[in-house]
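Removed: one protein chain of the complex. Kept in place: all other protein chains.
Labels for the chains are A and B, by order of writing; each one numbers its residues from 1.
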Amino acid sequence: MIAALIAPFYVYPVLLMKLLCFALFACALNLLLGYGGLLSLGHAAFFGSAGYATGVALVAWRLPFELSILFGVIVAASLGFVIGGLAIRRQGIYFAMITLALAQMVFFIVLQLKGLGGEDGLQQIPRGKLLGIVNLANDRSLYYVVLAMFAAGFWLTHRIIHSPFGQVLVAIRDNEPRATSLGYETGQYKLIVFVLSASIAGLAGALKAVLFGVVTLADVHWHLSGGVVLMTLLGGLGTVVGPIVGAVTVVMLENELGEFGSAMAQWTGVSWFGNLGEAVTIVTGAIFIVCVLMFRRGIVGELQHLILTVRSRPRTIQPQTTEWVGPPPF
Amino acid sequence: MSEPLLIVENLHAHYGESHVLHGANLTVEPGELVTLLGRNGSGRTSTLRAILGMTSSRAGSVRIDGVETINMATYRIARLGIGYCPEERGVFSSLSAEENLMLPPVLSKGTTQMSVDEIYALFPNLAERRQTLGSRLSGGEQQMLAIARVLRSGARLLLLDEISEGLAPRIVEEISKAIHLLKARGYTILLVEQNFEFAAPLADRFYVMEHGRIVEHFAQNQLGPKTDMLHQLLGV
Partner (left out) sequence: METFFGVPFAAIAGQLLIGLVNGAFYALLSLGLSIVFGLLNIINFAHGAFYMVGAYAAYIGLTYFGANYWAAMFLSPLFVGVVGMFMERTMLRRLYRLDHLYGLLLTFGLTLVTEGLFRSFYGVSGQPYAVPKSLQSALDLGFMMLPSYRVWVIVASVAVCLATWLVIERTKLGALVRAGTENAKLVEAFGVNVPLMITWTYGLGVALAAFAGVLAAPVFQLNPLMGSNMIIVVFAVVVIGGLGSTLGTIVTGIGLGLAEGLTKVFYPEASSTIVFLVMIVVLLLRPAGLFGKEI
């Protein structure tokens, strides 16, 4: 906590804010995927559309900072309602495909809408002032605002997870037919968590738009949708801090890959490593593969598991078990 | 004294985290019909599936015709001559009755392999409905098809799960007659049954399961004095 408050005095605030935005984005996805068991492959649609909405509000309509952010979140929430409402009509893998397809549609709409800048995106988005007083052009001031919003978003996901709603959600994730037989309207629960997740992702996107002053098509691209899934998976699905760890890791990796590559090139004498900076996609994909094959619990998950196995006594029978996600097929 | 066709020793099995078999032991001699009795959830179906290696993990020993199969893949175990009729019958709905019948490969052409003509003679209903889609067959027809399927494959050891369940008494009669015929032809059968009345006249020996273990074991000629205990145990 204290570290977060004094950090901008030691570390470049823009980097910190970027980390916070993506951490919030990952938390939003974790809520949906880790706790709700729903894979959205189009979450960038909410992140990016909120960014564009906030940008338009600040640039074209000259709304104050707070209202612009709010507008971004509302746009993301509405989009979440529409996409979520359509996607939950199918289960499992179809759900994921539908979110991907609808997000792609959003991408094309954003590309073609006049006023959103097409291939160039929105530029020169002003930061404005918080409540008309605090000048957000100052990075440090903005940092505390972003930190506060991140804390609010994170607190919200935390509250949702640990509420009765959250428990029903996990029950639905683990065994939907049983939840339905117990009388729960599983469709409603899924839609609500989808909209919440979209809203928080929207908040992250709106903040990022203000932070960098620019929103581009990359913010609604499926690469980003995949990227945030990776962050969540790498950090640890269904853990509280996992998404933060994952987001920090992935963002730092992408930032530093160039330098890491040069260092590796010098150390091993293999000049190809110098190109690593351009190979972000390849490295991201490779990490994805490794994670899915061998590292499914993610960083935080593996740590938790390690602590648990060290603490518990070994069982008498230890047959070769394989992971089973789902009810036993009696 | 020939070795039993099936020897199950200290068989443990899991479905994911769920430990369903806690050291089951049983044997089946060639040509015998052995019945596995027990309440729902006692582990009978799991035993059959574990023999075929269809649970997510298993430990112990399963010897089929002298061959240790505990580390074998399911299809290799089946190729030793096993025919499986699952509880849900497993008739493929997008295939016709005849496609279903012809689907399993012929495992061996010994005395236990029935030709298609012989099968249609045994189950004339199936001959009539051979072009019907699997999903359109009645419960009884599906059950007969499930049995017919494994007969064509030439399996020697039949694992039958609840073959009388949910069927009209007339059809159960027919199936019972078919099983008698199979026994006479030298098939070795491990039969899981809830319906005691169906199993009693067919079986040479009885095992009773509870909580994933064998708790009772007796022969056909010891049945009389055991009936009360069975009624209690099985809640019949």
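As a convention for this text, a residue touches a chain if its C-beta (ideal position, glycine included) is under 8 Å from a C-beta of that chain, and two chains touch if they have at least 3 such contacts.
Only a predicted model underlies this, so the values are computations on that prediction, with no experimental measurement involved.
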Exercise. Hey, which of A:L233, A:A247 or A:V300 is the one touching the hidden chain?
Worked result: A:L233
For this session: Just name the one of B:S46, B:T69, B:T112 or B:S153 that touches the chain not displayed here.
Result: B:S153
Exercise. Taking the entire complex into account, which one of B:A59, B:L95 or B:A200 touches the absent chain?
Worked result: B:L95
Exercise. Considering the entire assembly, which residues of chain A contact the chain that has been omitted?
Worked result: 39, 41, 86, 89-94, 96-98, 100-102, 104-105, 108-109, 112, 222-223, 226, 229, 233, 275, 278-282, 284-289, 291-293, 296, 322-326
For this session: Pick out the residues on chain B that sit against the missing chain.
Result: 52, 54, 56, 73-75, 78-79, 82, 84, 86, 90, 92-95, 99-100, 102-105, 107, 149-150, 153
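Just so we're on the same page, only the chains that are shown with their structure count from here on.
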Problem set entry | Computed distance of Cα centres, chain B from chain A, in Å | 51
